[in-house]
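The structure appears below as structure tokens.
The complex is shown incomplete by one protein chain, all other protein chains being positioned as in the whole.
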Amino acid sequence: METVELTIDGKKVTAPKGSTILEAARKNGIDIPALCYHEGISPYGACRLCMVEINEGGRDRLVASCIYEAKDGLEVRTSTERVNRVRRMAMELLLARCPRSEVIRQMAAKVGVERTRFPERPPEEDDNCILCGLCVRACREVVGVSAIGFAYRGSKREVATPFHESPELCIGCGTCAYVCPTGCITFEDKGNVRVIWGREFEMQKCKVCGRYFAPVAQLEYIRKKAGLPEGFFDVCPDCRSS
Amino acid sequence: MRLRSPEDLERLRKRAQAERKEREGKKGIVLCAGTGCRGAGALEVWEAFRREIGERADVRLMNTCCHGFCERGPIVIVEPEGIFYQRVTPKDVAEIVAETLNGGKVIERLLYKDPKTGEPIPYEKDIPFYKKQKRLIFGNNRYIDPTRIEDYIALGGYKALIKALFEMTPEEIIEEVKRSGLRGRGGGGFPTGRKWESCRNAHGEPKYVICNADEGDPGAYMDRSLLEGNPHSVLEGMIIGAYAIGAHEGFVYVRNEYPLAVQNVTTAIAQAEDYGLLGDDILGSGFSFRVKVVRGGGAFVCGESTALMASIEGKPGEPRAKYIHTVESGIWGKPSNLNNVETWANVPLIIREGADWYSQIGTEGSKGTKIFSLVGKINNTGLIEVPMGITLREIVYEIGGGIPGGKKFKAVQTGGPSGGCIPEELLDLPVDFDELTKAGSMMGSGGMIVMDEETCMVDVARYFVTFLEDESCGKCVPCREGLMQMRKILERITRGEGKEEDIPLLEEICEAMRDGSLCALGGTAPNPVLTTLKYFRDEYEAHIKEKRCPAGVCRELITYYIDEEACTGCGRCLRVCPAEAITGEKKEPHRIDPEKCIKCGSCKEVCRFDAVKVK
Partner (left out) sequence: MKVDLKKVEEILSRYDQAEHSLIAVLQDLQKEFNYLPQEALKLVSERLGVPYSQTYHVATFYKAFSLIPRGRHLITVCTGTACHVKGAPLILDALKRELGIGPGETTPDMEYTLETVNCLGSCALAPLVVIDGVYHGKMMGTKVLKLLKGKEGDASEES
């Protein structure tokens, strides 16, 4: 496989060609903070925490390392003054947006921000959502149903289901909840029913152990997509493997 | 009717020119019916002329779009003399026909009068507004009915296309555009020839050319008028560009708020297709090119190239980082060359007259002319075309006629929400891409908003931040959250609740937005705030430290009162006050109760004696 060699914070690292700077850094044990990034999902470049400073064509510029391709000979600095100012302001702004989120507080402390000078969102408006878009992208790319999406724009932007109604296309898989960095998307498994996005999903009962292990809708979706025979998911993964 | 060769086109041109020559010396009425003049009643004037002239064969009634002197619309030019009438109403039409058209006499009250001498000026070329302009691109609007392609052809239209398709190679065309020094007119100022070259060299098929007619900067409407008045100049430029780049498909992306521009471009495309100037095998050259009109949905951010392309694809207008340029990967991941309306309109001129001629106009770094919209607190509101390098002072005073009401100039805002305010001390700055950027502003698409002593610069900063907060796509944190917090701080300051820490905090947010935003909307949003802080810091400090608005604008900080000396007791103010805050007897000076006053300004609006004041 072709590789590229670049320098990050003075350290020479190699990475597969086509990697982003962030991927190259993480593969080599260099930590660049990020909130809207997830390994299995396309990068988005929205939180701006992963900004790094590079020198290109003789001038220094800041780029989002989750999107910028790691090129041969690139010199990257992950923690310059300019970069830190952006990171800190981003966290100060997010702290005002989600003052009750432990995850945000921790990330803020990590980049050196203990408090925010901005007015905090009041509790009745605070849903802990930082609009990172991981849920939306996961639903679109990983699951493939696009049950949820963004709505509106600017400071009115939100993650929503069409018309704020329970999404018909949702299969109850909970992927959105798994990838959410602040845990603001939740679901509840109550015996034979999962409740998520205001809908109740019937859970599949394992024919062998009797455990309710996944929503029927999700299993049906996967079964059809993968062309598997009917009844394939009547037995839970644990029982199938044993 | 299809033209199958350059010779066919030249034959058509000869016929069109012969027709045109025949009309010279004959009677005619040329009317401006662009959106601006329509708003002032041009269509009613048109109707009145149609009724008055009826079926007369000796008079030609011609519809054009935008002569630039918008303050004086509706504009009517009477031929063959070329008498320039302004502010024409339907009631004047009968007299114009009887006196001027039939009788050759001039109606003085309809003429423009020199503001200094009071002299009536019958001809456009003598009017001060026009004298210092160099209307290479815009001047043709006067001679073209935008719904008649033949008018454009008679003026030499599509001659550059013949030269490009039959006498030049794509590489030669690109070289010519590079040598001309043409830089993007949409705000970025990127060298057009270089952009074309990158797109030509990019890998991927098919390639696209796009005309950015989103024109979102409030106060800028040059592109609207170009598309309404001379759509073929833009189309011709696009065909030449497409040929040079190797694209066969193009889009004209027009913002939703410009219905007449959409209509006229659509008509122009249809007529060009009829003649075979668009479509397969143009003029027998073997080159095919088609163009479609796409309407925006109402989003300022769609003026940004990647957001515009997302919009063409049917998605929300969310920009993406431009680490990979759109000339390499644009619409649907294909190489796409996007240029502004005015940029495209410059191309036929460059190809026809040559780069050597073109590059003699303008300054070292900025060649050619630029069309600006001169609006706001200025006497001569309108669209002007000037050579690059003219000073702001010349524009504001000699072309613009200075500030109305004898008020004092305060600043001129250029570059829209991405630009900044330029104060009096910099008025001798030559207008060119680099000079304006050095002053902290930018040329932008060409909007020039003049502000006077009654404009509050803190309010202006608040206005732009509020605008951008509403228009931000909301994707990235610095822009979405930064603009909202800046808006809140600026609102507090205008309400008299500002704190000392506010200014350094604003500057911090600005810096983070400049460095950290995903696209140029957020990246340039700090400019209005930073330039007003730089040049008008005293106003900010007055608001914060003294709770005072020097310009008399910020509601919570001003008081309306009546000057007892000037008040005649006519009672008009009392009658319109929605808060019943005014008391007074007939013919006695009136009084405003500051407790009840809601500062709506109605009293000031109706007072005929300038007795209502603000402190």
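A and B label the chains in the order they appear, each numbered from 1.
Following the convention adopted for this analysis, a residue touches a chain if its C-beta (ideal position, glycine included) is under 8 Å from a C-beta of that chain, and two chains touch if they have at least 3 such contacts.
No experiment lies behind these values; they were computed from the predicted model shown.
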| item | value |
| --- | --- |
| Sole contact to the chain not displayed, among B:Leu111, B:Val327, B:Val460 or B:Leu574 | B:Val460 |
| Option from B:Glu79, B:Glu197 or B:Asp217 whose C-beta touches the chain left out | B:Asp217 |
| Residue among B:Gly189, B:Gly317, B:Gly368 or B:Gly516 that touches the chain left out of view | B:Gly317 |
| Sole residue of A:Ile30, A:Ala160 or A:Ala177 that reaches the chain not shown, by the stated touch rule | A:Ala160 |
| Sites on subunit B contacted by the missing partner chain, in the whole complex | 35-36, 38-41, 44, 70-71, 73, 215-221, 224-225, 256-258, 294-300, 311-317, 373, 375-377, 381-382, 413, 416, 447, 449, 451, 455, 460, 463-464, 467, 470-471, 473, 576, 578, 600-602, 605-606 |
| Interface with the unshown chain - residue positions in subunit A | 136, 140, 145-153, 160-163, 167-169 |
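Keep in mind that, in the parts below, only the chains that are shown with their structure count from here on.
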| item | value |
| --- | --- |
| Centroid distance [mean C-alpha coordinates] between subunit B and subunit A, Å | 42 |
| Contact set on subunit A toward subunit B in their complex | 44-48, 51, 62-64, 67-69, 82, 85-86, 88-90, 93-94, 96-97, 117-119, 130-131, 133, 150, 152-157 |
| Footprint of subunit A on subunit B - complex, ascending | 299, 301, 316, 320-321, 323, 469-478, 480-485, 488, 501, 505, 508-509, 511-512, 515-518 |
